[in-house]
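Sharing a structure here in C-alpha cells format.
Note that one protein chain of the assembly has been removed; the remaining protein chains are unaltered in position.
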Amino acid sequence: MSEEKTHIVPYKTQIVVLIVLLILTALSVAVTQLEFGSYNTLVAMLLAGAKSVLVLAFFMHLKYEKKLFPVMVAAVMVIFLLVLFVTFFDYSYR
Amino acid sequence: MTDNTRQKQPSFLEYQGRYKGILGWILSTDHKRIGLLYLYTMLFFFSVAAILGILMKTQLLAPGETIMGPQTYNSFFTLHGIIMIFIIVVPGLPAVFGNFFLPIMIGAKDVAFPRLNLLSWWVYIIGILIVLTSQFTGGGPPDTGWTFYAPYSFQTPTNVLPAVFGAFVMGFSSILTGINFVVTIHRLRAPGMSWLKMPLFPWTLYGTAWIQILATPVIGITLLLIVAERMLGIGFFDPALGGDPILYQHLFWIYSHPAVYIMILPAMGVISEIIPVFSKKSIFGYRAIVLSTMAIAFVGYFVWGHHMFTSGMSGRALFTFSFLTFLVAIPSAIKVFNWVATMHKGSLHLHTPFFWAVSFLFVFMVGGLTGLVLGALATNVHLHDTHFVVAHFHFIVFGGTGFAFMGAIHYWFPKMFGRMYDAKWANLGWGIFFIGFLSLYLPMFYLGMMGMPRRYYDYLPEFHGPNILSSLGAWVMISGILIIFANLIRSARSGPRTSEKNPWGGKTLEWQVDTPPTLENYDEIPRVDETPYDYRDYTGIDNPNN
Partner (left out) sequence: MTIHRDDLGDKFGMWLFIFTELLLFGMLFVVYAVYRSMHPEAFRIAAEELDVALGTINTVLLLISSLTVAMSITAIQKGNKQRALQLLGVTLLIAIIFLVNKYFEWGAKFEYGFYPGSEVLQELGFGTILFFGLYFFMTGIHALHILIGIGLFIYVIVQMKNDKIHQTDYVWLENTGLYWHLVDLIWIFLFPLFYLIH
C-alpha cells in the first residue's frame, strides 16, 4: 500500500534540532531582560514561531512528507491569523 | 453494464453480517447503513422539533396567552433551535446522503475510516441524549435560545449545562465525519477520477468537511467556556469580572456562521446533481460551481460579524463585515445562474426531485436576497431581531437545506431502498408543503418590517392579521410533511420493488451499481475517464421502464 518511500530521520539531525530549540528557549528567557518597548511581544512570538517551525519540519516530519501536508498547515495558520486579524477590526477601533 | 456470469450478491439491506437484527445496524460499519441510521434519527427528531414549531405558531395565532405562557414559549424555541440546528441541519445532508453516496459516487467501497464513522454516529446519539436530559432535570428546560448568549446563559437558573455540553459532544461527531470525508475524497477516488472529474455533490461535501474541521472546534471551546463560566465563574464573558459578552458573540458566530455553509453547501451539491439529470443536459459551468463552492467555504469563514451589527462593535468592524457579507453573495449567485442556465433549452423531465430542486431555486433566491437586506448596515438596524430575520433564515435553512433534503430523498430513494415511491402522493405532498411554506414565512417578512420582534410569545394587536395567515400556513405545511413522510415510509416498507439500476438516466457512478447497492458497492473498482455530466449522447428517448 505504501507508495512513498519512508524517510528515516537520523538521530543526529534530531539531536541537533533539539539543541537549537534549547538555545532558542534560553534566548527567549534571556531577552526578557532587554527592553524592546512594544516589540517585546513580537520578539517573543518570533522566537516561538521559529521553534514551532523546527518542531513541525523535523519532529513532525513535514519536511519529508508529501507537499500537500505543509501546504495544509500553512493554510490553517493563515486562516487562524485572518480570524485574529478580523476580530481586531472590532477591538482596535472601539 | 450487464454481466450475466456474475452471481447476484445480496444487497446491503439483506446482507447478514456478524450481528443479527437491530445490532446488525447499530454496530455496522457499512457507510450505507450508517447513513440510514442518521436518516431515521433525524426524521424522528425533525418530527419532535416540527411539533414544537407548530405549537409556537399556534400560540401566535392570537395576541396574548393562548396555549402557552412566556416561559414555555422560551423553552420551546430554545429546544426547537437546538434540535433543528445541532441535530438536524448541521449533520443533515453530509451524514445521511454524504455517508450513503459519497463513497459510491467516487467509486470507493467505503469511507476511509469505517469504524470512526460508526463512532461518530454513536457520539452523535450520546450528544442527543445529553441534550435531552436538560429538558427533564435540574432547573427546568433552558430558555436561552440555541445561541446561548452570554451573560444570560450563565445567569439563568434553567438547566443550560447539559444542553451546552450535549452540543459540545455533537461537535465531535461533526468533526469526525469531516475528517473522514476529507481523507476519503483525497485517498479513495476511483482511478482516473481527477479532481475535476469528481461529481459536484462530493465537491460540496469536500468544502463542507473542511468547514466542519476548521470551525467546529471553535464552538467546542466556546461552549466549554460557558461551562467554565457557569461552574467556576471564570469571568471571560461576565462584565462584573471584566469580561466582554460581545467576545462570546464573536466566538459563537466564528463557528455558527460557517455552520450555515455546512448546512447549505451540500444542499447546493444535491441541486447540482438533480438539475442536469432531469434536464438531460450537461451542467453549465462545472468549474464555476466548483470554484464558487470553495470560495463560499473560504469567505464564509470571515463574515461572522454580520450577526452582531447592533451589538456595539466598532464602526470599522461593522463596515468590514458588511463588505465581506456582500462578497460572499457573489459565488452563491453564480451557482443560481449555473442551475438556471443548465435548465435552459434542456429536455425537462417533471419528476418529484425536479420539483423540489426548482422550488429550492425560488426559496433560495428569496432567502439569499433578503440576506443582503440584512447584510446592509442601515437596514439591519431596523430589522435586527425582528420576524424578518426569522423568515430569512427559515428560507435559507429550511427552504434551502430542507428542500434539498426532500429532493435528495426522492431522487435517491429507489437506489437506497430498492423500491419506488408513489409519485402522485409525492407530488401532492410537495405542492401542499410549498404553499404552506410560503404562507408560513412570507408574512413574517412583512411583520418584521413593521417591527414585530422575534422570540416573544405575544404581540401587539395590529400584527394579528398576518400572524393568522402565518399560523394557518404552518398547519398547511405540516399536512404536506405528513403526506410526504407517510408516502415515503409506506413506500420504503411495501412500495413496488425495483432493481432498475438507473431509473432517472443519471450519469454519475451511483447509477451504475446494483439497486440497492451490495455491501461493497463494487465488485471491481471502476475506471473513470469522463466528466460526470455528459449528456451529449441523449437521444430524446427515455428508458421505457419509466
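We call the chains A and B, going by the order they appear; numbering starts again at 1 in every chain.
Note that a contact is a pair of C-beta atoms (placed from the backbone, for glycine too) under 8 Å apart; a residue touches a chain by one contact, two chains touch by 3 or more.
Worth saying up front: this structure is predicted, and the values here are computed from it rather than measured.
Q: Can you work out which residue in B:Leu251, B:Ile264, B:Val389 or B:Ala474 touches the chain that's missing from view?
A: Checking each option in B:Leu251, B:Ile264, B:Val389 or B:Ala474, the one touching the absent chain turns out to be B:Leu251.
Q: One chain is left out of this view; which of B:Ser28, B:Ser134, B:Thr216 or B:Asn338 touches it in the full complex?
A: Only one listed residue reaches the unshown chain, and that is B:Thr216.
Q: Which positions on subunit A touch the chain that was left off?
A: Residues touching the hidden chain, for subunit A, are 1-4, 6, 8-11, 14-15, 17-18, 21-22, 25, 28-29, 32, 40-41, 44-45, 47-48, 51-52, 55-56, 58-61, 65-66, 69, 72-73, 76-77, 80, 83-84, 87-88, 91-92.
Q: Identify the residues of subunit B touching the omitted chain, counting contacts across the whole complex.
A: So the residues of subunit B touching the unseen chain are 109-110, 112-113, 116, 175, 178-180, 182-183, 186-187, 213-218, 220-222, 224-225, 228, 232-236, 241-244, 247, 250-251, 254, 519-520.
Basically, only the chains that are shown with their structure count from here on.
Q: If you average the CA atoms of subunit A and of subunit B, how far apart do the two points sit, in angstrom?
A: 37
Q: Give the list of subunit A residues in touch with subunit B in this complex.
A: 68, 76, 79, 82-83, 86-87, 89-94
Q: Would you pull the subunit B residues touching subunit A in the complex into a rising list?
A: Counting only subunit B, the residues touching subunit A are 186, 214, 246, 250, 254, 301-302, 305, 313-317, 320-321.
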